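Left out: one protein chain. Kept in place: all the others.
As written, the chain order gives the labels A, B and C, with residue 1 at the start of each chain.
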Amino acid sequence: METIAQREAEIIEEFSFFDDWMDKYEHLIALGKELPALSASLKVESNQIKGCQSQVWLHATLEDGGIRFEADADAIITRGMIALLLRPVQGQPPSAVAAFEFGFLDPLGLTAHLSPTRANGLLSMVKQIRLYGVAFQAKRG
Amino acid sequence: METIAQREAEIIEEFSFFDDWMDKYEHLIALGKELPALSASLKVESNQIKGCQSQVWLHATLEDGGIRFEADADAIITRGMIALLLRPVQGQPPSAVAAFEFGFLDPLGLTAHLSPTRANGLLSMVKQIRLYGVAFQAKRG
Amino acid sequence: MNLSDIRAHFPILRREVHGRPLVYLDNAATTQKPQAVMDALVDYYGGYNSNVHRGVHQLSQEATDAFEKVRLQLQAHVNAAHSHEIIFTKGTTDSLNLVAHGFRSMLSKGDEILVTQLEHHSNLVPWQMLAQHSGATLKYVSMDGQGALNMEDFHAQLTAKTKILAFNHISNALGTINPVKAMAAAAHALGAVVVVDGAQALPHSAIDVQDLDVDFYAGSAHKMYGPTGIGLLYGKTSWLEKLPPYQGGGEMIAEVAMEKSSYAGLPHKFEAGTPNIAGVIGWGAAIQWMHSVGMDQIEAHEHELLQYGTALLEAIPGVKIYGKAPKKAAVLSFNVAGLHPYDVGTLLDQMGIAVRTGQHCTQPIMDEFGIPGTIRASLAAYTSKEDLDALARALEKAIALLS
Partner (left out) sequence: MNLSDIRAHFPILRREVHGRPLVYLDNAATTQKPQAVMDALVDYYGGYNSNVHRGVHQLSQEATDAFEKVRLQLQAHVNAAHSHEIIFTKGTTDSLNLVAHGFRSMLSKGDEILVTQLEHHSNLVPWQMLAQHSGATLKYVSMDGQGALNMEDFHAQLTAKTKILAFNHISNALGTINPVKAMAAAAHALGAVVVVDGAQALPHSAIDVQDLDVDFYAGSAHKMYGPTGIGLLYGKTSWLEKLPPYQGGGEMIAEVAMEKSSYAGLPHKFEAGTPNIAGVIGWGAAIQWMHSVGMDQIEAHEHELLQYGTALLEAIPGVKIYGKAPKKAAVLSFNVAGLHPYDVGTLLDQMGIAVRTGQHCTQPIMDEFGIPGTIRASLAAYTSKEDLDALARALEKAIALLS
């Protein structure tokens, strides 16, 4: 399996082809459309992360030493961001997830979506992703 | 008896000799010292006008068709101002007092003392002076 | 003043966002500020900054005079009978809380408070809190599908039990203009107090509180070209005298002993602590600016643009406008079929268009329409047809990207 760092590099490479915001957002929207919907049984309150404007759901399980994340959102750009955020961490070992900084968003020009003052719930999701890393580490250790 | 207008002119003339603020305030302070103290029996709540910083008392009676004002204050500059304010209206008929505008303070450069936002109670005193004019007019008429 | 003169007063309108010229259509949230307001603030802080009232020195006198002059300006602006009927508060929310709080000791079980489904949370939550504390019942007037108040329902809900009627003059989410004068008269006939949230009306038209005959009227400077952190509560003298003080502190007392204090007269009774002096002075400049344009011109201009924008948006397939009351002010609230407002707003932002998306602090309206929120373009005196053209073009692009 590729490491988190390899996947980050891939994403940065992928976005480097876009030279205007339209292409970038088109891609983000495409990613959002491709993200598999969370099954209704997992779209429950306990998996929900409240953003003021966009609702986000996140679920995680430990499979073969790697974390399997499933997530969803009601807004499509938020879904695209989720797809992007999950790509590096999907299936990775808890320790790697717990320590991950999501630094690749910066060269992509998408850091603003994770600003603590954004009303989209993504920052809370990122915190939650890391927390799952910590929690599953503890479970194993 | 001189009219209000004559007395105003006199005061303006009197102050025209002062060319700096020190002389003017020295005179005001002297006027304050000369103002007869209000007798203790008249320094009562009902005659009191509350300024935030300087307390003012005002009493008036009707004598031979003219109003006799007696007043006092705890601060000396306020007393001086009172002496000045009472000079034109002292002994004047109620109708003249009720209509008086106290315009002479302007050429004297002392209008600020009567500003509605001053904390010295003088504006309230001026209003009270006029009110006595109105009240005694009504009594007679 | 013509539109380009008006726009020239607002330095921010010359900036770019994401490399595009800013198109600011979030005026119901807060308006931009003319240069005159910034100048007034700098003049104050740089020239005569001082605490107000009680000071014997010149700066304090100058600051107090400037501060109190604005009270007179506001008195004239809303045509209040007395200057002491203008209370300076932090803003509309603060004003409404002051009133709602004051009635805690005057209501009891069996009494009713009537609000409407159109209220901003700031004119809803304080009454919920009042109901909770006093035991009174909170009732509300429903709206129709156009976003107008259901007047039949209003008259059915308004009874002799109604002690307080609270509603907004103009809805921030839908633009609905409510018939204040008629509603106030009906409420007064039954003995109720009338509290009007004027946050959205004050920026758009001339207000005459005596003609409307309301008991309280609340507003925020920041929505009417003025600074943040300052607002007004107009109250009829008789009610302001009945209402207990809200906050205790400096300025609002006559005599203080360790055990008990007596309160100062109006307006000071409701203005505890150092006020937002710069805010008040800046507000004075904003009001002067509004009058230099003319309240009637502002209203007419916005009305014309509202019609222009409505036609533009309705021509775009999939766009649905929420709020189509017969009497309506400068707000275009809409959604695009199948699209989440957050997505549309995010893309519009990329194109330099500032609109608000979401519930606009009016969750009950959104719940009624069964939607998570709307996209809201709200207009001001400086809004141009070009702004609305840019919105429409960007919206088409956003729809194309998202579909």
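One rule holds for everything that comes next: a contact is a pair of C-beta atoms (placed from the backbone, for glycine too) under 8 Å apart; a residue touches a chain by one contact, two chains touch by 3 or more.
Computed from a predicted structure; not experimentally measured.
The chain we do not see here touches A, B, C in the full complex. Per the touch definition above, the residue from C:Gly248, C:Gly265 or C:Gly318 contacting the chain not shown is C:Gly248. Across C:Ile6, C:Ala80, C:Leu107 or C:Leu124, the single residue that touches the chain missing here is C:Leu124. Residues 11-12, 15, 17-18, 22, 24, 26, 29-30, 32-33, 35, 37-38, 41-42, 45-51, 54-60, 90-94, 96-97, 100, 117, 120-122, 124-126, 128-129, 138, 140, 220, 222, 227-230, 245-253, 255-261, 272-279, 342, 345-346, 348-349, 353-358, 361, 363-364, 367 are the ones on chain C that touch the missing chain.
In the full complex, the hidden chain is touched by chain A at residues 50, 52-53, 112, 115-119.
The chain not shown here touches chain B at positions 21-22, 25-26, 29, 52-55, 74-78, 119-120.
Just so it is clear, only the chains that are shown with their structure count from here on.
Distances between chain centres, each the mean of the C-alpha atoms, put B farthest from chain C.
Taking the mean of the C-alpha atoms as each chain's centre, chain A and chain C sit 39 Å apart. With centres taken as mean Cα positions, chain B sits 79 Å from chain A. Computed from the mean C-alpha positions, the centre of chain B lies at a distance of 45 Å from the centre of chain C. Residue positions of chain C in touch with at least two other chains are not found.
For chain B, the set of residues touching two or more other chains is empty.
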